[in-house]
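The complex appears here minus one protein chain, its other protein chains still in place.
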Amino acid sequence: MLINILNGLVYGGLLYILAVGLVLIFGLRRVVNFAHGSLFMVGGYVAFAVAAYGGFWLALVVSVAVLAVLGVVLDRLVFRPLQHEDPIATVLVTFGLLLVLEDVVKTIWGKDFLSMPTPTALAGTVTIAGEIFPVYRLMVILVAVLVAAGLTLWLRASRIGLYVRASSVDPVTTGMQGVDTDRVSAVVVAIGAGLAGLSGTIAAPLMALSPSMGSFILIDSFIVVVVGGLGSFSGAFLAALLIGQVHNFGVVYIPWASSMIPFLLMVGVLIWRPTGFAGGRA
Amino acid sequence: MIAPGWAIEGVGLTRRFGGFAALDGVSIAVPPGEIRGLIGPNGAGKSTLMDVLSGRAQSWSGTVRLGGVDISRLTAVERRRAGLARSFQRTNIFPDLGIGEQIRLAAATAERDNSEEVMAELGLAALADRRAADVSYGDQRRLDLALALVGRPRVLLLDEPAAGLSMSESLTLAGILRDLAGRWGVTVLLVEHDMDVIFSICSRVTVLHLGKILADGTPDEIRRVPEVVTAYLGSTVE
Partner (left out) sequence: MTSASVPAAAAARRPAGRGYGFVAGLVAVAAIGSALPLLVGSALFLTLMTQAAINAILATGVGFLVRQNGSVSFGHAAFFGIAAYVVALTLKHAVMPAELAAIIAILLPTVLAFALGLVIVRIVGVAFSMLTLAVAQALYELLLKWRELANGDDGMAIAFPARVFGVDMATFQQPHSMFLICWLILMAVILGLWLLARSRFGTLTLAIRENEERARFIGYTTVVPRALIYAVSAAVAALGGLLFVLYNGFVSPGTLHWSLSGEALIMAIIGGPRLVWGPALGAVIFFFIKNAAGDFTDHWPAVIGTVLILVTVLMPRGVGGMLVRLAGRVGGRRSS
């Protein structure tokens, strides 16, 4: 039972790191990046490639850095030029990007599943309440907690963070305060994309790498973002915890219907509260 | 046809934004057939009062009655269907629809379709086939008014229908309004910054200040209340 909860936390943690990137970008730009799952996937593959030469830790750093740069490019070439269009235009363009990125990865690394070894330093197991649990998975939970804490500090203490928080609540008034929006946006999208790279990297030893690995986690992170209340950081945190548990519970006890549970949960939340957990505030 | 007593009545209306009361226990009552002016400086709570009466406000307290019937719990849709219509301070139309098209759509919820008549009265008939986004600002303001006026509602809440119009356009509009309200027996609550408009067509005026009623009376009485002069007429007239 405890092991199941921990596994739920692992998945919830991965989801949180991915989803919070979506929330960041949404908060600032009011758009949803449909290619976010692909960034996760690309992060996994970049880490895979680097790990073969320089080991896991270097892979982690390189993957996050590469994805952050990719984020800046994405902001420059997609989000910024489309900022005055209907947000749906950005959705469509990033959807097109998703198709292209999957194809590129498939061309470079092939369609077959690849697996990335667990870093040796974290390869062991610990016994928790009489049950065995991999150290690596504990590390994933820890990383998610650190990301949440780091982001919270950043959002409360830094200038850009304050701006992002204000903007996610009220984009119109914030937009008029004479901050260099383009610079803020580049930073924010870089962080969001870098987090997707982080999530993809730490997920890589846990799941088989395939070009389509981004799609399913994208959908779960969408559920997280919507259930949490679009644009809400704390909502996304709670929702990721919840969806992680529910997902894992489903996989263990009713595998054939496991995909329906997060979905039904989402519909339930939306009936109860059409704007998600954090909806009352907006 | 109209129930005796007040056509539209708000009792103890309060609406808060955080700790700040935009509307603080306001009571207002307008008898059938009257054109009531509602004035007050920027931020006085005039639009908020319109929102509460028309069912746009989310959380508020007090009672709203239409023709003596409590409509506090009705939604905006139900209030419109009960005969309470409104226009908006910021032009609120359907930009991509034809002008005639959207007026007829608005008329279809009423018992009687008088869309042709309304279009003719407001000078929109020639524009009936044009897209709303393609016509001038003044025409869009009159379209906003037409969407409220069509179907002959019992009570009309008009939030600065002449905002942004030239002086002569405003006075023309006021004339049309007085004429139609008189002919159709519509009760009007009119928010307007232009005192010429207010004093030319309103039989009574209510002054709102900081969420409370400051004064209430005929135009001549209002002009003589010192607080009104200092709080409003003297200073913030736009």
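As written, the chains take the letters A and B, and residue 1 is the first residue of each chain.
The rule is simple: a residue touches a chain if its C-beta (ideal position, glycine included) is under 8 Å from a C-beta of that chain, and two chains touch if they have at least 3 such contacts.
No experiment lies behind these values; they were computed from the predicted model shown.
Listed by label, the shown chains that the missing chain touches in the whole complex are A, B.
Touch with the chain omitted from the figure is made, among B:Arg16, B:Arg104 or B:Arg223, by B:Arg104. The missing chain, though absent from the display, is touched by one residue of B:Ala76, B:Ala125 or B:Ile176; that residue is B:Ala76. Set against the missing chain, the residues A:Val20, A:Leu70 or A:Leu97 yield one that touches it, A:Leu97.
Where chain B meets the chain that is not shown, the touching residues are 54, 56, 75-77, 80-81, 85-86, 88, 92-98, 100-102, 104-113, 115-116, 129, 131, 147-148, 151. Annotation for chain A: contacts to the undisplayed chain at residues 31-32, 81-82, 85, 87-89, 91-93, 95-100, 102-104, 107, 215-216, 219, 222-223, 225-226, 230, 255-260, 262-263, 266-267, 270-271, 274.
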